[in-house]
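A single protein chain has been omitted from the complex, and every remaining protein chain is retained in its original position.
Here the chain labels run A, B and C in written order, and each chain numbers its own residues starting at 1.
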Amino acid sequence: MQFAFTEEQQMIRDTAEQFLAEVSTSEAIRSAMETELGYQPELWQRICGELYWQAIHIPEAYGGMGLGQVELAAMLEQMGRYLLCSPFFSTVCLGANALMVAGTEAQKEKYLPRICEGLTATLAYTGISAARGGGRWGADAVEAIAERDGDEFILNGTLRFVPDGASAELLIVAARAAGTSGEAGISLFVVPAESPGIERKLLPTMDQTRKQAEIVLSDLRLPADTLMGAEGDAWPQLQKILQLATVAQAAEQMGGAQQSLDLAVEYSKERAQFGRPIAGFQAIKHKAADMMTRTEVARSAVYYAACVAEEAVEGGELAGELGEAASIAKAYCSDAYFQNAGDALQIHGGVGFTWEYDVHLHLKRAKASEHFLGSGDYHRERVAQLLLD
Amino acid sequence: MQFAFTEEQQMIRDTAEQFLAEVSTSEAIRSAMETELGYQPELWQRICGELYWQAIHIPEAYGGMGLGQVELAAMLEQMGRYLLCSPFFSTVCLGANALMVAGTEAQKEKYLPRICEGLTATLAYTGISAARGGGRWGADAVEAIAERDGDEFILNGTLRFVPDGASAELLIVAARAAGTSGEAGISLFVVPAESPGIERKLLPTMDQTRKQAEIVLSDLRLPADTLMGAEGDAWPQLQKILQLATVAQAAEQMGGAQQSLDLAVEYSKERAQFGRPIAGFQAIKHKAADMMTRTEVARSAVYYAACVAEEAVEGGELAGELGEAASIAKAYCSDAYFQNAGDALQIHGGVGFTWEYDVHLHLKRAKASEHFLGSGDYHRERVAQLLLD
Amino acid sequence: MKLSFSPEDEAFRREVADWLKENLRGEFEQLKFRGGPGDEHMFAEERQRWEQKLAEGGWTCVGWPKEHGGRGCSIEQQVIFHEEYARAGAPGRVGHIGEGLAGPTIIAFGSEAQQKKYLPGILAGTELWCQGYSEPGAGSDLANVKTRARFDEAKGKWILNGQKVWTSLAQESDYCFVIARTDPESKGHKGLGFFLVSMHQPGIEVRGIQQITGTSEFNEVFFDDAECDAEDIVGQPGDGWKVAMGLLGFERGVSTLGQQMQFQNELNEIVRIAKENGAAQNPAIRQRIAQAHTELKIMRYNSMRMLSGQSGSDGSLQKEALIYKLFWATWHRSLGELAMDVLGPESQILEAAPYELSRLQSMYLFVRSDTIYGGTNEIQRNIIAERGLGMPREPRPA
Partner (left out) sequence: MKLSFSPEDEAFRREVADWLKENLRGEFEQLKFRGGPGDEHMFAEERQRWEQKLAEGGWTCVGWPKEHGGRGCSIEQQVIFHEEYARAGAPGRVGHIGEGLAGPTIIAFGSEAQQKKYLPGILAGTELWCQGYSEPGAGSDLANVKTRARFDEAKGKWILNGQKVWTSLAQESDYCFVIARTDPESKGHKGLGFFLVSMHQPGIEVRGIQQITGTSEFNEVFFDDAECDAEDIVGQPGDGWKVAMGLLGFERGVSTLGQQMQFQNELNEIVRIAKENGAAQNPAIRQRIAQAHTELKIMRYNSMRMLSGQSGSDGSLQKEALIYKLFWATWHRSLGELAMDVLGPESQILEAAPYELSRLQSMYLFVRSDTIYGGTNEIQRNIIAERGLGMPREPRPA
């Protein structure tokens, strides 16, 4: 047992921190978030070309760096901290993970090397009912219909809340056989986004640092070789993809919680009121102490979940814990990030309420990430089911 | 509209405050709470003889003072504040209210004057299932069975969590017809506690300032004239009795929340640490400010609910609001009292944890009163049903 | 203690409701439920016309004394007016700073000349006011005011220099009341003056502050040799603190009930959505909606206590007024979060690009200012502890 970063992991983390502090500045975020694409292509090319981050956990056999989920989490933490506007999360944590978990050997050989070269990808699985009841992110959110037609499949339906869905070049799509519900009948497909039968619409979002899209499938006709995993029986694979994505999302949130704390503490040391820095007021100190407590607890949750995710990918003895560890991390980190971002805004006072300061970017990202893949309440209820039912 | 105490109401409140500050001291509470009876008979006799509080809202026709629910709430606030150990709540807020709401004219004439003379009473309606699911306090908690036998009724069953159930001289008992459930089949009876077929057992309680009992009915045979209200159809009356009791309980809680605040503030001004009174530390000031906020909000909720209770008794236009107002008051006051008592303990530090200081008495009363007639969650769910279902 | 209204008051209620029903239509139909917090920048012109429509009906300044042109309504009638106004969905008042703050201050502390000069424009809904209190870096701390007012003997005018911030409606306003330091040597609460300043002059520049919502309800106001007539100081130089403190009292009046009806409209919208999208079946959401409803109801009862002059348990302080800002601001902030959580992931999707927010989204973001402006929650807690509980004051540098 060694529950600390290895030297190599620490180096990956430090490199990410240094690079992102330099490139993902307040100005860079703002200019990226105002574009429809949502990121600066030059920066993404630099990441893919110079740093090779997009290949971090893709096996060496497919041209990747062959590292694991822990290294990925270390990097995501810094991306969440610096609000990097990029298709990294969608491409790596959704697209590449989906291919690695559910792709056929042929699909992996076809697409993983291209992702290593900079191809962007995402996962589209939720219909509009994902918004029902405060948020549904399980098998019941899969609504698109896939009908078999000889050797082909015909897909119809509307997919919503798809991260980077308007810009991704490769789509992993979940759909179900007509008449099925719940975990039954679900299939996964991989398809180039520009295929006929796919219409994509950018959804303008409150959090501008990560784009969402609606994707309408109209008689999208797919050959048999686009099918990932077992026809009509892909829920276990989709579930695992979602659990990995959930851990990844939590890692970003933890980084955001850290940055919210850092911004607040820094501001409080500069800002004077009643003749002294507000950092000296106990009300501010104690709020900051609670923020730091949440951040460190979130960090422990994420590191653990990342270790479990690695075991789940590698088939280690803790693989069966992935669902629980992911829900624990996402439940805690969702609440911690939003609470920290809100507290940071409050500590900033009036200026925290302006567009100019960065703290609102975190408040918005916190809420958006809370509602992607399930809120704290949602994941606590999942934990409750494991414990009580 | 005049949402303030009249001069007379203010006088009643002030008199209660002065008297209770004098008689319900820390020593008096402790000596009363250690007895099985739970109160000092001399003090109860003094209250009944000199102050006539037990008759406060009984109509003058039955020998009472003919005041209303607002005056009652003003008095209960002070009783909760000073943790008066007495059978007042059970006799007046359960027993007398039950007779006034559901008693036949003959029963009122028989018992209300005796309550004015000092007879003690209580209401027994919950079976052991009141403890299920975190607490059930509605019609489904009525478990005792009443069977008709000619002109008589035979009652069997176990009643639990009955306030002052071991000492009260008169019992109002709820039971249901065999085979019924929910709101159907419920009847109310009034019976002297010493009747054959009634066995009473004191339940030792964490909060020693209010006693509870278990009452076992074994073939308790009651004549027809003990029936209160309509046979098998008494739920609306029992519900109203419970709603009035809920308001009364909230009034006590609000008084307790006030006292928890007062004790904490007083202590914080005396106690020095790091060379100054801890009252000067912002962490303590802000905690106290939140306590005061909760207390004043609780006060507004209770006064309003008391006005509605008065209209409900008098058939005023807001009578239909009683259920909602009672749930609002109880939900808020339950949480406010417990939170305040806990914060008071924390502000006291080590000594708050001792038996010697009074703050633990409030912590215990707060939890006990929270769990009597339904917790905050329970009453919020009731409000939710009114709003959402 | 009595909750019901008299028959006369109920008749007044019908009168208000009828008038609103009759007049809130045609060109004003589009204003329904608009112009609230976070929406204050919308329909500014149309809402000023609405202000004048109200004035025609005698529905501005209903609580002002008759001798100053008001309707002289009783507290009960003011309560009723605000309730019906909000119930009808009538728009956020662009005149509220004049009616609720400037006017009452001028009535209480102003000269007869000031009353004659300024009250009619407020009553008629033709002249709008804004408030010049906060300054950059000073937060809610009036004692830190740095804006200077120097009396120019030659011109016979006060000359103002400095900067105010978080001034809402500054672009639309005709006048601003400004706290400025008349004695340049003074510190803290001493040496302040309270000025009535025309916004239509070259010495004043207004710049919008882009907020978290992308919009600019709040402004910076720069005073660069701005002028103010000698007779437009309220009270004497040095009285500024006293006047400002008196004005604070006016903020906690019957208008809180109107504010609550706006809150109720927001909550109603949330309940409607929850029923529609199934969030009403989510037990955690149910608890939160019930909690919001519970506390909003109590907020109303608390205002009724404030208005009835119910004092605290020790009979001296109006404790229910002392806690009010902290309570409603915190409540409203939670309501914003609840709105988003009821909407679930849909809460993140805007009405339109580039950044057009729905009403609830705008509310959610805007309420973040509620716990900051007019004294942050932290300042409120200091005030409650010090004034309400007699705990030691925060140390101040000498």
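Here are some notes:
By our rule, a residue touches a chain if its C-beta (ideal position, glycine included) is under 8 Å from a C-beta of that chain, and two chains touch if they have at least 3 such contacts.
Computed from a predicted model, the values in this text were never measured in an experiment.
By the touch rule given at the top, the unshown chain touches A, B, C in the complete complex.
In the complete complex, the hidden chain is touched by one of A:Ala121, A:Ala245 or A:Ala331, namely A:Ala331.
Of the candidate positions B:Arg13, B:Arg81 or B:His360, contact with the hidden chain is made by B:His360.
Where chain B meets the missing chain, the touching residues are 34, 126, 130-135, 160-161, 202-208, 212, 271-276, 281, 283-284, 342, 345-346, 349-350, 352-356, 360, 363, 367-368, 371-372, 375, 377.
Chain C residues in contact with the hidden partner, per the touch definition given at the top, are 283-284, 287, 395. Taking the complete complex into account, residues 1-6, 9, 70, 258, 261, 265, 268-269, 276-277, 279-280, 282, 284-286, 288-290, 292-293, 296-297, 299-301, 303-304, 306-308, 311, 316-318, 324, 327-328, 331-332, 377, 380-381, 383-384, 387-389 of chain A touch the chain not shown.
Keep in mind that, in the parts below, only the chains that are shown with their structure count from here on.
The centroid of the Cα atoms in chain B and the matching centroid in chain C are 41 Å apart.
Measuring from the averaged C-alpha position of chain A to that of chain B gives a distance of 52 Å. Shown for chain A are the residues in touch with two or more other chains, namely 281, 283. Across the assembly, chain C contributes residues 378, 381, 394 that each touch 2 or more other chains.
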